[in-house]
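Below you'll find the structure, written out as C-alpha cells, and then a few comments.
Here the complex is missing a single protein chain, while all its other protein chains stay put.
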C-alpha cells in the first residue's frame, strides 16, 4: 500500500488531533495508523499519522504547501515521508560481522523498506560478505591519511550515493562531531551493553568484572558525546557466574543483532521521534 | 484530571478518526490520549479516545444523544466512560489468597480507579484479610444448597451492591453460563498457565509432567467455555529440571499476581476492547 | 582442553557422587565440571561429570571396562563422550532457511563442536546456501518415489556419512517411526510455538486466532508422536493486537533460530539427559 506518514511535535494545545485528521480526511486520505503522545512535563504533543494515498487529492509535492498553514497555526516541527520513497542506507562495519550479516539477510528477505547501496569499513574483513550480497564495499583503512581527511572522503562518497541514513553495525571507530552533524538523528549505532551502564570500550569485560546477572544491548542515535544519544531500543539476557567474557560475547551477539534490526526497522517505518535526547517510539 | 473515554469499534471506513476527533474538538474537549487499530482481515476499526472534560460543552448525560448521529453514520458499537465514575468491583477468592492480597494492597495504594465494596468466597480462609482491609466478606460454602440457588443469591448480592465487574482472584469454582451471561466481558479470571496450554485443573502439575522450560499465567475474560475467553494479559517465567511442582507453584504465584493486577488495571482504565474472542489492548 | 564427559542416570543411592568422583580422581583426572540432580518423585539420580584427560591414566578405549564395575554396582545407565570426538551432524531443511543459515554461521564461527558433513532437503531452496558454505546438499523431493523408499535412501546416506545426530532446521516433513527409531534422542526439532500449545501445522496462525499476547518456540527431541518429545529449550516473545500472522512469523524467526542454536549447543556439549519424556539440562 502506498502511504504518506506525517511526524509532528509541537507545544500541546487543544484541537491538534482533530485539525490534523481533518486535513487528511478533507483531502480524501484514509488513515491507516494514528498514534499520539503528550509529554505532560515538557508540555509537548507528538503525533504519527499514516494514510493511504489512494484517492488522496493533493499531489505529493504540494503536501508541504497544503499542510503549511496547519503547521504554522500550531507551531509544529514536522516531516512528511512517503512509503514509496525508499531511504538509502549505508552500513558501516569493522571486524565483527554478525550484525552486518543479520541486516543483509533481513534486507534480502524484504524486512526493510530501504536500499543499501554501499558498505563502508575500516577493514577488509567483510568484503566477501558484501560480495555475496552484491553490494559495493569501500574500505577506509585506519592507517592511511588523517582521520579528518578520511571522514571527508567518506562524506563525499555518501553524498554521491545519496545516502539518507547510516547504520553502524559494530563499527569500532568514533565519528567526529563534524561527521555526526551532517547526519543528525540519522546515524544508528548498536552498543553492546545496557546503556547507560558500561559505556565505552569492552563492555562485556566491564560487565564480567562487575559481576552483573543480566547483560544488554542498546541501539541509539549517535550524538557528539559517546554512547549517550537517544535510545531507540534495548534488550537484555541473563548470565551467570558460569559465563566467562567469551560466553557473554556470544550471548550478547544474539541480542545485538535483534536489537539493531528492530531499531533500523522502527526508523525506516518512521516510528521514532526524537526530543530532549529521548525517543518516542510509536510501535 | 476529569476525563471521558470513548471506546469504538465499527466497520473500517474513510474518515472515522477525523469525524470522532472533530466531535470532541468542536465541543471544546482536549484530547489527552487517542489510539486506533485496524484489523485488515476483519475489516474492523477500533478506537480509544480520552479527553479532558474541563471546558467540554456537553453535559455528561447528553453525550450519548450528541454522539448518536456520528455513531449511527459509521454503524459503531460504542461506549462512553467517565473517570469520575469509579466502577464497583467484587473480588472472588477461594483458598489461595496471594492474588487477593496483592489486589487489595494495590487498591489501598491507589493504583486502581475503582471501589471494592465486597469480597465473595466459598471458604472462610480469607476473612481475616477482608477484615484487615475493612471490606465486607461473604461466604457461599460449597456444601450448602444447590449451586444454582447459590449463584442466584450471589447475583442478588452483586446487584444490590451495584457491582459492575468481577475479578476471580484464584476462585476455584466454575461459574455457570447463566451467571457469566449476567456479566458479559466483565468477569476477569487469572489462570495459572500459559493458555491455551494446560487448561483446566492443576496446570502446574501438567507443566511439570510435560517438562516445559517456561511456565506462564494468563488473565482473560470469562466466557461459557472454561479457560478459553479473550486473553487480556500473559507473562512467563523460566523453570528448570530442578523445579518441582511446589517450586513452580511458588514461581507461578509471582506471575499470577502481577498478570492479574495488570489486567485489572487495563480494564479499569478502559483500555481493553473485545472482538472475535480476542482483545485489542491500548496500553 | 581435551576432556571426557560421563553422563549417568540410576536409582538414587548413598555414595554415588563420592564413588564416581573417586574413580576420576584415582586415575588422575582433574574434574572441570560436575553437576547432579535427584528427582525425588522418580527416585532417580542424574550426573554429568567432565574431567581433563591430561594425565588421566586410563586409555580412552579402556574407560568402559574400567568404569564397568562402578556402573554395575549402582545399576547405571551411562555414556562416556570425548571432546576430541566431534559428532557428525546432518541438517535437514525445507523452504524456510533462516535456522539453517543461523546454524551454519555459528558453525563457521566455531560455536559448535561438531562436523556438518551434509544438508538434506525436500526442496532445492537452500542449495545456494549449502554451496556458500561448501557443504554437500542432497535433495529427496516429495514427489519422487514412496516416502518409505526415500527414508531408506536417506538413512543409507546418513549411515554412509557416519552421522550421529540430525537437526531439523524447519524441516516440514514428518519422519516415520521407523526413521526416528534409528536415531533415538538424536533428532532435534524446532517447533515454532510454545509447546504444548499449538502443536501441528501453522502454529502462528493458531496463535493469532487464539489472540495470545506471547508467542514462543520450542526445541525438542523427536519421538514417534508429533511435537510431544522431550523439550530441551524454549523461549517466548511478546506480541500485541497489532501483530498480524506475518508479523508473528517474523518475530518468531528470531526466537526459532536462537532456541534451536541453544539446544544444539547443549546437546553437543553433552549437557542434556533424557528421562520420562523430559530433560535434565546441566547448563
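Chains here go by letter, A, B and C, matching the order in which they are written, and residues are numbered from 1 within each.
One rule holds in what follows: a residue touches a chain if its C-beta (ideal position, glycine included) is under 8 Å from a C-beta of that chain, and two chains touch if they have at least 3 such contacts.
On a predicted model such as this, the values are computed, not experimentally measured, just so you know.
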Identified contact with the non-displayed chain, of C:22, C:156 or C:202: C:22
Which residue of C:35, C:115 or C:247 touches the chain not shown here: C:35
Hidden partner chain, touching residue among A:31, A:130, A:187 or A:281: A:281
Sites on chain C contacted by the missing partner chain, in the whole complex: 14-19, 21-22, 24-26, 28, 30-36, 38
Hidden partner chain, residues of chain B it touches: 98, 101, 105, 111, 132, 242, 250, 254, 258, 283
On chain A, residues whose C-beta touches the chain left out of the figure: 37, 39-41, 194-198, 210-214, 216, 230-236, 240-242, 244, 276-281
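Definition applied: only the chains that are shown with their structure count from here on.
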Leader among chain pairs (count of C-beta contacts): B-C
Interface residue overlap between copies chain A and chain B, same or different (over half shared): same
For chain A placed onto chain C, the superposition rotation in degrees, Cα atoms, nearest 5: 180
Mean-CA-position distance for chain B and chain A (Å): 37
Residues within chain A bordering two or more other chains: none
